[in-house]
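Removed from the display is one protein chain of the complex; every other protein chain stays in position.
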Amino acid sequence: MEIERKLYKNSSPEAIVERLLKAGKKVTAPVRSGNTVDFREIKTPAEVEYNVLTTVQSAKKVAFPKVDKVVEFEVLKNNVNTLEIDFDSYPEQILFGARPCDAAGFIPLHAIFNWDYADQFFLKRYEKTTIVSFACTTNDEYCFCTSVGGNPGNTEGSDIQITRTGNSEFLIEIITPKGKTLSALFEDLLVPETEKTEKEKHLAEVPKAFDFEKVYNRLSSTFESPVWEEQAIRCLGCGACAFVCPACACFDFQDEKSLKKGARLKLWDSCGFSGFTIHTSGHNPRESQGDRWRQRVMHKFSYMPHRLQVRGCTGCGRCSRACPVDMNIKEHISQIESL
Amino acid sequence: MSNLIKTAEELLQSKKVNLVIGYEKGTGNKTRPAFIRRAEDAARLVFYAGKSQNLAVYILRQEVKRAGKTAFVATVPALRSMLQLASECQIKDGELIAVFVREDLETIVLEDFKSVEEFLATADTGFNPEEQELLSRLQSMTAPERFSFWTSEFEKCIKCYACRAACPMCYCHKCTTECNQPQWIAPASHPLGVMEWHLMRAMHLTGRCVNCGECATACPVAIPLNILTYSMMESMEAEFGTKPGMKADTKYALSVYKPEDKESFIL
Partner (left out) sequence: MSNGNIYMPNLMRIEKITEEAPFVKTFRLKFEDEKVAEEFSFRTGQFGEYSVFGEGESTFCIASSPTRKGYIECTFRQAGKVTSSLSRLDEGDVIGFRGPYGNIFPIEEWKGKNLLFIAGGIALPPMRSVIWNCLDTRQNYKDITILYGAKTVSDLVYKNELEEWKNRADVNLVVTVDPGGQTPDWKGEIGFVPTVLEKIKPSPENTVAIVCGPPIMIKFTFPVLEKAGFKDDMIYTTLENRMKCGLGKCGRCNVGELFVCKDGPVFTKAQLNNLPDEY
């Protein structure tokens, strides 16, 4: 479908949000809580925080929650009953105020969760999600979307994109049929473009930090390089980077049971944890933090592109902002490029 | 700053140490841990008071232990972590050199536990005003109000374990949450799993936490965890009179029996 362009002449998108909520839709948007802004379900338009470059965490939880029940069971004396999860009961939902790097993050997630076996927990939720993203008019030193095939006005993965083009004007791009369906709720608030708005003029300028192709080719010969230990020496081995990342999909299964009833849960996990690959025998194929850091980078910048033809990183910089010891991935990858 | 660089250069050149752990310039106006092995790299070192995380978390790391004799740039909480680790028999006297940077950027090199103890005896080891305010606010709440406060804070927790990873006292090779026979703490980040984790961690840090605040600083969703762990320490000090990290041979109050211990609550 060709992208439809309209204008919204108002100082803030609040009225659009009001329409969505009035229609009874479940809306998740950036909400401020003290010093941090993160995605939360909102009940009123006033809750949405617009004055922030980006949220601490990505929006992946709308389709890949941090705790998800995948099997429910009842353990009886000589039998077990398993109960089906009703995928059709997932509600329609709107992700409002994602950044282009958030919307793009669903693409590698989709590639993993649909690889040969279809994970309906992700796919059905994603199917029911309409993504309304905001193009970026500013950026900070952590952003590097342009180095990984993205840009501040990238519409990949978005159903509707909103770009601020003036104090009281926004460009509304309706990109997909899903977006078109949603836009019916606030169509009357929009006016046609009189002259073509130059979207690029209003976008942030994100300088390219490295060349993805170059890095991809470089990585195949760096497995034994000491660079991994050197870069990872300060890494503490927590899961902050993986959990805030829009493209990280690694998960754990844990069973919980109380008397007879129980469930198998799917939980976020991180390859950075020391126990991620440990065998019951005690043998750990990735024993040092350098080994684990290498896996993170290789998986995102080499293995995923090769096996699934997707990039495992959208350049949002969240990992670097969240990291307690400033493991700045843009910096690290640039260093690897010039090895 | 230049004094710190000179100190580090000297320590490395004289082979007194093989590794200096300090801070270097990070992204934006952040500082981050730096591992300096060669004297010519010491020029990377910086120091900004108030932007200095607790580097004692690296002391027990396998890469650091392998390096041999090490020096690290220590703030007051980091010095206390060092002595607490000593009390827990994790480091030997003389294997670690602490470098304290004064306000005027002069360095004080502390080569053994005794000198660290003497230094700390005159140092300020209390709360900052912001922490004091939050602690007072919590202490003036009723128990249900406090529970409600923490429940609301913990809703944000994603069990990334940055709090554990940044804490010098959390050095167990296999954390209690990783024990699965039995599974003491539910790994999931649902409300029960999160509450179990933070309460357990606070219990395990009781009398060991030196309030460096790294847990709260490291938390990506800004939960004020240090208030929880530190208030346990306050209780310990009030009940047992011990303050962790002031001496290198502090016996852990919860595992030491003295005939004069109170028994009124059990008899």
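General remarks:
Note that the chains take the letters A and B in the order they are written out, and that residue 1 is the start of every chain.
Note that in this section contacts are C-beta pairs under 8 Å (C-beta built on N, C-alpha and C of every residue); 3 or more make two chains touch, one makes a residue touch a chain.
Source: prediction; values computed, not measured.
Within the complete assembly, A:Q295 is the residue of A:Q231, A:S274, A:Q295 or A:T314 that touches the hidden chain. Among A:V31, A:L53, A:I85 or A:L185, only A:I85 touches the chain left out of the display. Taking the complete complex into account, residues 180-181, 183 of chain B touch the chain not shown.
In the full complex, chain A contacts the hidden chain through residues 70-71, 73, 75, 78-80, 82, 84-87, 112-113, 115-120, 223, 249-257, 262, 264, 266, 269, 271, 276-281, 283, 285-286, 291, 295, 298-299, 302-303, 306-307.
Convention: only the chains that are shown with their structure count from here on.
Inter-chain centre distance (chain A to chain B, centres taken as mean C-alpha positions): 32 Å.
By the touch criterion given at the top, residues 33-36, 38, 56-57, 66-67, 140-142, 229, 233-234, 236-240, 242-244, 252, 254, 256, 265, 267-268, 270, 273, 275, 288-289, 320, 322, 324-326, 328, 331 of chain A touch chain B in their complex. Of all residues in chain B, those touching chain A in their complex are 26-28, 30, 32-35, 53, 57-58, 62-63, 156, 158-162, 164-166, 174, 178, 183, 186-190, 193, 214, 217-218, 220-222.
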